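Left out: one protein chain. Kept in place: all the others.
As written, the chains take the letters A and B, and residue 1 is the first residue of each chain.
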Amino acid sequence: MSDASFALEAPEKPAAPSATGQLTLGGRKPRLPTEESPAVRRTLIGVAVGFLLLFLLAPLITVFSEALRHGLGAFLEAFADPDGWAAIRLTLLVAAIAVPCNLVFGVAAAWAIAKFEFRGKAFLITLIDLPFSVSPVVAGLIYVLLYADHGLFGPLLKEAHIRVIFAIPGVVMATIFVTFPFIARELIPLMEELGNTDEEAALTLGASPWRIFWTVTLPNTKWALLYGVLLCNARAMGEFGAVSVVSGHIRGLTTTMPLHIEILYNEYQFTAAFAVASLLASLALVTLGIKSYLEHKYAGELAAGHRH
Amino acid sequence: MAFTLAYLFAIVLLPIGALVVKASSLGFSEFVTLAGDPRTLAALRLSFLTSMAAAAFNVPFGLLVAWVLVRYDFPGRKLLDAMIDLPFALPTAVAGIALTALYAPNGYIGALAAKAGIKIAFTPFGVFVALVFVGMPFIVRTVQPVLAEVDREIEEAAATLGAGRLRAVISVVLPILVPSLLTGYALSLARAIGEYGSVIFIAGNIPYVSEIAPLLIVIKLEEYDYAGATAVAALMLAISFAMLLAINLIQAFARRRYGRV
Partner (left out) sequence: MDLIITGLTRQFGTNAALDGIDLSVASGELVALLGPSGSGKTTLLRLIAGLDFPTTGHLFIGGEDAVDKTVQERNIGFVFQHYALFKHLTVADNIAYGLRVRPRALRPDEKAIKDKVEELLALIQLPGHGGRYPSQLSGGQRQRVALARALAVEPRLLLLDEPFGALDAKVRKELRVWLREFHDRTGHTTLFVTHDQEEALDLADRVVVMSKGRIEQVGTPESIYDAPQTPFVFEFIGESARLPVEISGGKPYLGGQEVVAATLYGQARDGLGHLYVRPENVAYRPDGDGLWATVVSQHRSGSSRRIGFRADHTDTIIEAVTSADRDAPRVGSRAALEIRSAGLFAV
């Protein structure tokens, strides 16, 4: 019931508040039937905020306060450890392999699912989702079963002198497994929605498939893609359970940052553990920040119904 | 297309297949012996009970948080909304040591609880706290969009028919949210049962008391007991599939019942 023309009309005949008596509802402020009373509202907000502070914010603050408990010097000292640097390097390496692999796969899978009709499509989507619903420990275990010395491919790998389990390839593969769905999940609904029309228009103009991909498909999906890469990267750097099972915890060689945190913590080097943890927590905060920004800015271009 | 299938095969199907092959090669009686081991049963029981309790705890609180975020405007609402995803984004190991530091007897909250005679860290209660942390966003994020789409007219309709505010919310809004609450519960539960990183630090990992099923897999692996680890994993995997199925059934039911009116 808002019409711009009211603004022109209203001053002509202003309401006379005193003539009929300002509405008071017996001293109460009028409350709409779909609203709660201010007291109820304040209580609900208070409980919700309290709950979130206790369960969400308190752990986050703890990470930073524990890291800095013994001052900045102690915090920086934690990074003097060469094993710590090795863990950071390995984490970056793993993410640098896993994210591009899943990026290429995510785009290919979304393309295949959105553009073609084939039998077993639903099954394929379920498979893509699977790593989300498998415990990370189980994810690690299945790689052990495949590639460990007694595993399915164990003897084969031994002959070829390739180590997968308790070595970097295992860590990379386990990470790929757990971060596998992020990008594909973001792209599939979006590509299905975009449909074929834009691409068909480009085809009739004589563009090659590659050119269409680069000039039409990619620009249309770039924000969803970035969103997926962001989540994929956060998980790749932070994965613990799956990596823990396959890494063998060889210090300085197969320990990623989360595993390094575990080792430091179990050796009672709390400040050092929290110092490394604060790096990952910062990464998480940056991820959340960009994610919120993308959701806010490009809400329409991101697929609805995110599930992680 | 071929690439997609090949990649999927190598990364997902092959490993899962290996697990199934390994589990089935155990044979029924061996499987029962392994799965029936008291320590295994204790771990599974702990994982399930604490996960169900944490998910159940998260249902009312997640609903409350979703309600407050959707219906009210207050300073810091947007920030709070963004923070909901923290348990998704924060690496589990980081969450694990932070929760432990917080709830250990010398931590801020742990010390308070200790004064009241409650021990949180290194007990099943600690496991519960960690699982509340990891499971909370699932409920909030499944309920939030459904709540945002609830037509205010039905609340007004209830009011014109004489229903008080609380009555209207319970009898008219809540039923619409039930499918999403169930879905959120199932998602939260599925995640909690498999959760490892954020739990093992705070749990204390005392066999038969605070040892969770995923940890038992790790322990068995470290002892090169592949058969034992596989048996536990197969059980957990079966449960995960059952969860997925349940989620899909809930959603199908909701679509049928609440089809566009």
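Things worth noting here:
The definition used in the following text is that a residue touches a chain if its C-beta (ideal position, glycine included) is under 8 Å from a C-beta of that chain, and two chains touch if they have at least 3 such contacts.
What you are looking at is a predicted structure, and each value in this text was computed from that prediction instead of being measured.
Although one chain is not drawn, the whole complex shows that of B:Gly36, B:Pro60, B:Gly76 or B:Gly164 it is B:Gly164 that touches it. Screening B:Ala53, B:Ala113 or B:Ile176 against the full complex identifies B:Ile176 as the residue touching the chain left out.
What subunit A contributes to its contact with the hidden chain is residues 1-3, 5-7, 9-10, 13, 15-17, 19-26, 30, 32-33.
Where subunit B meets the missing chain, the touching residues are 151, 153-154, 156-164, 167, 171-172, 175-176, 257-261.
Here is the rule we use: only the chains that are shown with their structure count from here on.
Averaging C-alpha coordinates per chain places the centre of subunit A 17 Å away from that of subunit B.
Residue ranges of subunit B in contact with subunit A, taken from their complex: 1, 3-4, 7-8, 11-16, 18-19, 21-22, 61, 64-65, 67-69, 72, 74, 76, 78, 80-99, 101-102, 107-109, 129, 132-133, 136-137, 141-142, 145, 152, 155-156, 159-160, 165, 187, 190, 193-197, 201, 214-215, 217-218, 221, 224, 226, 229-230, 233, 236-237, 240-241, 243-244.
Against subunit B, in their complex, subunit A makes its touches with residues 33-36, 41, 44-45, 47-49, 51-52, 54-60, 62-63, 66, 105, 108-109, 112, 116, 124, 126-131, 133-139, 141-146, 148, 150-152, 173, 176-177, 180, 231, 234, 237-241, 244-245, 257-259, 261-262, 265, 270, 273-274, 277, 280-281, 284-285, 287-289, 291-292, 304-308.
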